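Note that one protein chain is taken out, while the other chains of the complex remain in position.
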Amino acid sequence: MEDSPNKEELRIGVYICHCGSNIAGVIPPAEVAEWASHLPGVVRATDTLYACADSGQSLIKEDIKKYNLNRVVVSACSVRMHETTFRGAVSEAGLNPFLMEMANIREQCTWAHGHDKEGALRKAKELTAAAVAKAHFLAPLEFITVPVTKRAMVVGGGVAGISAALDLADQGIDTILVEKEPTIGGVMAQLNKTFPTMDCSI
Amino acid sequence: MVDAARHPKIDVRTYTNVERVEGYVGNFKVQLREKARLVDVDRCNGCGECAKVCPIEVPNYFEMNLAPRKAAYVAMSQSVPLKYTIDEEACIHCYKCVEACGPLDAIDFSQEDKVVWEDIGSIVVATGFNHFDPSVIPEYGYGRFPNVITAMEMERLNNSAGPTVGNLIRPGDGKNPQRLAIINCVGSRDKRFNPWCSNFCCMYAIKNAVLLKQANPEMEISIYYIDIRTPSKGYEEFYERARGMGIHFIQGRPSLITQDDNTGNLFVHSEDVALGRVIEKEYDMVMLNQAAVPQPDVDTVSSVLNISQSPGGWFMEYHPKLRPVDSPTDGIFLAGACQGQKDIPASVSSGLACASRAGRILHSEEWQIEPIIAQVWEDRCISAQGKQCGLCAKACPYGAITVETGKAAQVTTAKCHGCGGCVAECPHNAITQMHFTDAQILAQIRALLAEKPEEKIFAFRCQWCSYGGADLAGTSHFDYSANERGIRVMCSARMDSDFIYEAFRLGAGAVLYSGCHPQDCHYITGQRVGATRADRLMKAFEKMGMSPGRFRVEWISAAEGDKYSRVINEMQETLNAIGPEKLHEENEMLRPEMEKRARRMYEVPLVTEASDYSDEMRQAMSDMEEPHGS
Amino acid sequence: MAGKPKLAFYWAASCGGCEITITELGMRLIDVGDLVDIVFWPAAMDFKYDDVAAMKDKEIDICFYNGAIRNSENEHVAKMLRAKSKLLVAFGSCSHLGGIPGLANLFDVETMLQRVFDTAPTLDESRGTRPQMKNKMPEGEIEIPKLYERVRTLAQTVEVDYFLPGCPPVVDQVWNVFQTILAGKLPAKGSVIGAAEKTNCDVCTRKKGASGMRIKEFKRPHQVQLDPEMCFLTQGVVCLGPVTRAGCGLPCLNGNMPCRGCYGPPEGVVDQGSKLVSAVASLVDTDDPKVLEKILEGIVDPVGLGYRFGLAASILSDLKYGKKGA
Partner (left out) sequence: MEAEHPMTFADQVRAIPGGEHLEMCFSCGTCVSKCMIQQKLEPEYNPRRLLRMVMMDMREEAFKSPTTWLCSTCDLCYPACPQEIHISGVIGAVKSLAVEAGYTSPLETVSVDETLCSGCGICVMTCPYEAPHLIEKEVNGVMDRFSEVDKDKCMGCGMCVAACPMGAIARPGVSNPELVNQIKIKKHKDAPSLVVFICDWSLRADDDLTILESYPENVRVIHIPCSGRIDPQMALIALRSGIDGVLVCGCAPGECHYQRGTYVSACKISLLDSMLGQMDLADGRVRFVQLGTQDRGRIRHEIDGMLAGLQREAA
């Protein structure tokens, strides 16, 4: 079910993003990268101006081939922002997307500790170390694919619901438009003419 | 509206409620309850004979209760579908309508509610908004002064399909008003009611004024405002046009309306802020431009659809900028004002956006879900050895685990949403969660507490709420102590007590156990599992004599960035108050107890490797410290 | 004046306490005897009305008239003494303000007669009878005075020169008044003598209320443990000290009981009871109309409290009986 990490030799790549001045304005990414290079299992550590940009992503893709990396750590923004982006990048380079781990050194470090640069630097290093530690135990995973029922449901028959239903139906999707009142139309139907065009609302 | 009903691909289900939703993206099962109309929709042709003979009149909600409707009714003449409905509460069962229906025989009093299950790939929520009831502002006299009306009442009174067929009269005495005052921000931008700006009322006031002025140029119209907001294309020009037509714009929020009982006229008392003068002007009628507020039933809708709310009661979007129409639950989208106040153009565009977002899913044959689901180690599950257990099944919000004594627990992949509750509840660590295994989490904890742990505030955050709250604290630049170290799990239910004991065993100064507010949990009851565990831990640590405030439980939503930073700063103050010596001494005193409780985790496969690796990591980190001599 | 000044005392509708105050002069009575010649004092010596009727006008130098005007006899004697006396002094609360008898103005004569002769529990078989105005007696026909509807003060019947307040007036004040009258050092006609200008609060040593101290509940003296150090108003007990002249030496307050206002209102206060209401009502501490009603229930008998001694002289009596009051 899962293979223990030391079966094949771990080759981790660490990428510290500048994010323009958002990160680099508070801590020196190069120093973090140099510090991370000594961590066990890390064979490649560098900083990059914008990891999520093409330059950043292509750097990671080339490194995966050049250094034959089997784990990637990206210390940049929040997982909620670009996890899908970096998973896409590593899988394009042939590496299982779940072997990439992010460290959030922007929203949860530099942006929140602008008043304590020294503390932010120490935290950025340790967050990167934690990501490297987790990377050690990452196992390749495949997305679970589920079938999709090609039917949509729109709850609410006001102007927004009707627009959505119409568009979905025009795309050839069977749509159920559910409305709790006896008639669709919502608040819009009650209105007289509507701005700015002053045409009728039904 | 009509084309929506006629579209072959749209099945319009009116007078129907969504009662239950199960499943996940691409595979939702939705239970619909079609309330009994007491009219057979196939037979009814909307002729209205039944309404003609129906003796019962009740206020018509569609006409804002300004006009009556019969017990057998349609909301408006252009109702879609044009089918009559019989209002069960109002009906006195005289059956006159049945006779009037005659051969059509469309009225059927034996009709029951129809409950049906539908397989659905994606859901668009467009439940809309409600209007603020201004009667709670006594100073404006709505409900006491008949000629003070709300914006929606004006819509009906001024509407050619309305109760007065477009002839605007004032409710007090039926006269045509010559002097009208429109008061903006009624219930909006008001901390006592709704702190938000309702987005469309300024333009809405100007529209009504222009319409009325066109119909009756001599009419004197004044709009009282705090700030006129014309944010979109063509809006400022529209405001310009209104001023050009001689509509007065008075900057000053009226404090009071008084009525002359004989004439029924109203006096609006306000300051003309531009002049700095108090003014009292007489009007025939006053329109209160009421705020947009969430629907009264948002709590039921959000619990049925399992979507959370942002402050104020609007449904919460995944990300305000990058995924504004997605709800946090994959496959459910938020269209229109239910997600936040919007005018019609914005509502339509968000509806169309939802169509394309849903289309992304519905047009692909299959859809990917993150493989972060639970997996059972059959050899470790005591149920397989014939013992009675099932703790994991009890913790699962989705009933995805079936347990029979004598056989190991079984996880049905399709049903598992990946909250991790079962993994943390299993006392024998016989179940793990892909991508969030105990080993991975332990490795992170040990790496973060490798250096000077006693200075650190270790925070467990859940992906959907408190991790989002921490992000928001950053985006809003609310500074908090840099001694905070946090890890991310999918739900507070995943925060195993062993992790907490381990963190304290490693010497952490303080630990924050944080997740969603109860009603916001992404996994329905996941938060409750986490909350009960947190209470148990809190009591245990109090019994152990740990200084209060070192272990803290806080429920923080993704919209509460300020709360996250405040909590961390407070914990930092607690640590400062306790001081390093006492903290160290307390950790020494607590270590044996923590060791005893955390030892069970070390039976988990790979955890031992994780601890060996961590020692290697700590060694590397301390080497790096010395040479720099920091 | 030729010989010793002539002094007269008369006792109209009152309890007689004022007469006893004179006896309280004790040994000083002897000095009085030396100084004046008492020509009319029915309570003490066997003087007859005819003795007075026989005198010339203004023959009596000083006349102390105590008691209110309740019936025709009181009025007749008051008028006679007015004619016969140079100085007529209203002696004590009853003649000055109407006193306790003045409280009868709350009722009409018929109600009182019913109470006394019909419904009183202690009546024997005489229940239901009424005293006859004229009665044949062996010695001849006798009359009993007619009860007036309204109890009036002396000043409301005849012109009064000076007022000596108090129920009864404190004996030392009476002695001072004797000295001042005999020495002729009297203030302007119609003023109050034997009392101070300011109110009791001026001489009362209790600790007064501070800012914002208000009355949450009115209590009557028997309902609360009275603190001897603090002003009664701060304890929610209504004290008439603020609307009553000083001069009595505070026997009530020293006995830890609130002042009842027997020395009458100070200068400038026309109606003692309504002035008391004005002062006390200003201290009520609520902004809720319902609670206000409950607080006011604490004052069981407003007229009795505000006009215990002054109902006859009050505007309320004027309003009830108008100017006539036959």
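Each chain gets a letter, A, B and C, in the order it is written, and its residues are counted from 1.
The rule we apply is simple: a residue touches a chain if its C-beta (ideal position, glycine included) is under 8 Å from a C-beta of that chain, and two chains touch if they have at least 3 such contacts.
This one's a predicted model, so the numbers in the text were calculated from it and none came from an experiment.
Student: Write out, one label after another, the shown chains that touch the chain missing from the document.
Tutor: B, C
Student: Which parts of subunit C face the unshown chain closely enough to count as touching?
Tutor: 105-106, 198-202, 208-214, 231, 233-234, 241-243, 246, 265-266, 268-271, 273-279, 281-284, 286-289, 292-293, 295-296, 299, 301-303, 306, 314-320
Student: What does the interface between subunit B and the hidden chain look like in terms of residue numbers?
Tutor: 138-139, 141, 185, 189-192, 226-227, 251-262, 267, 269-273, 276-280
FYI, only the chains that are shown with their structure count from here on.
Student: Name the shape of the chain contact graph, picking from line, ring, star, complete and other.
Tutor: The chain contacts form none of line, ring, star or complete graph.
Student: If I average the C-alpha coordinates per chain and also across every protein chain shown, which chain's average lies closest to the global one?
Tutor: B
Student: How big is the gap, in whole Å, between where the Cα atoms of subunit A centre and where those of subunit C centre?
Tutor: The computed centroid separation for subunit A versus subunit C comes out at 98 Å.
Student: If you average the Cα atoms of subunit B and of subunit C to get two centres, how far apart are those centres in Å?
Tutor: 79
Student: Out of subunit C, which residues touch more than one other chain, so two or more?
Tutor: Residues of subunit C never touch two or more of the other chains.
Student: Give the residues of subunit A that touch two or more other chains, as numbers and ranges in rising order.
Tutor: None at all.
Student: Flag every residue of subunit A that touches subunit B in the complex, lowest number first.
Tutor: 1-2, 4-6, 35, 38-40, 78-81, 98, 104, 106-109, 111-116, 119-120, 122-123, 126-127, 129-134, 136-139, 141-196, 198, 202
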